[in-house]
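And now, subunit A:
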Amino acid sequence: MTWFLVHFAQIVFYCLAAVALAGAVGVIAFRSPVHAALSLLGTFLAVAGVFVLMQAEFLAAVQVLIYAGGIMVLFLFVIMLVKARDIPDEPQYVRRLVPAAVILGVLLAALVGVGLWAASSGPPADGAALRLVAGAPLGNTEAVGWSLYRDYLLPFEVVSIVLLVAMIGAIVMGRKETGRGGAA
Partner candidate 1 sequence: MANPWVAFLLVPLVKIVVILLAVILLAAYMSFFERKVLAYMQIRIGPNRVGPRGWLQPIADALKLLVKEDIVPERAEKLVYFLGPVLVVVPALVVFSVIPFGPAFKLFGYEVTPYLTDVNIGILFILGVSSIGVYGVILGGWASNNKFSMMGGLRSAAQLVSYEVPMGLSVVTVLLMANSLSLVKIVEAQKQAGVWYVIPGIVAFFIYFVCGVAETNRNPFDLPEAESELVAGFHTEYSGMKFAFYFLAEYANMVVISSIATVLFLGGWLPPFPNWLAAVWALPALAWIPPIAWFVLKMAAFLFVYIWFRGTFPRYRFDQLMDLGWKVFIPVSLVNLMAVALGVLLIGGR
Partner candidate 2 sequence: MGFWDLVTSIVPFELAQGLGVTGRFLFKKKATIQYPEVKPVPKDRFRGMFGFSEERCIVCHACAKACPIDIIHIQDHFEEIEVDGKKRKKKVLDRYDIDVKRCMFCGLCEEACPTKPLAIWLTTKSYEASAYERNERLYFTKERLQDWKGVRPYPGVVSPRDGQMPDDPTGGSAAGRGEPKP
């Protein structure tokens, strides 16, 4: 019984991993974009759970907030806007790739197996060091914040400009006039 408690994190991890993989499979398997988006949402939430297990709580929250609360909503919004209820059938040439895919898949599976076997004997990782920035134990959020705004201020600013550019770009493209050969 205590085994359950000791290995609780691992059990949770496997469950989350299963959900994440199932969601990822769903993304490429579902025909309806809405279903695909929903299963992608499942993947994101599961990955956020994995982040929590990896002691990156702040990132987990950001993942949920931005991916689930923002990006996927945007996806659904666009899916509904363009009314992409049904999509055309798959083109045929993918079929020819099937043998190559099978071979690659087997090789990959072997690689993964080896990796897992190796990992079972490796040293356990420890996240305690993450909480030590400048010698004082801090919350994950605060630690990321210090790091982000002190050590990586320039990339941060650059990224914010990228976001701004993306926003303007999206607005320009989303505007009606572009369709009539106006601006852009």
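Going forward, a contact is a pair of C-beta atoms (placed from the backbone, for glycine too) under 8 Å apart; a residue touches a chain by one contact, two chains touch by 3 or more; residues count from 1.
Behind the choice of candidates: all candidates are chains of the complex that A comes from, given by their letters.
The structure presented is a predicted model; accordingly, all values stated were derived computationally and were not measured.
S.K.: Check each candidate in turn (1 or 2) and state which touches subunit A within the complex.
M.R.: Every other option belongs but stays apart; subunit A touches 1.
S.K.: Spell out the residues on subunit A that touch candidate 1 in their complex, using ranges where they run on.
M.R.: The touching residues are 1-2, 5, 32, 34-35, 38, 41, 45, 48, 57-58, 60-62, 64-65, 68-70, 72-74, 76-77, 80-81, 139-141.
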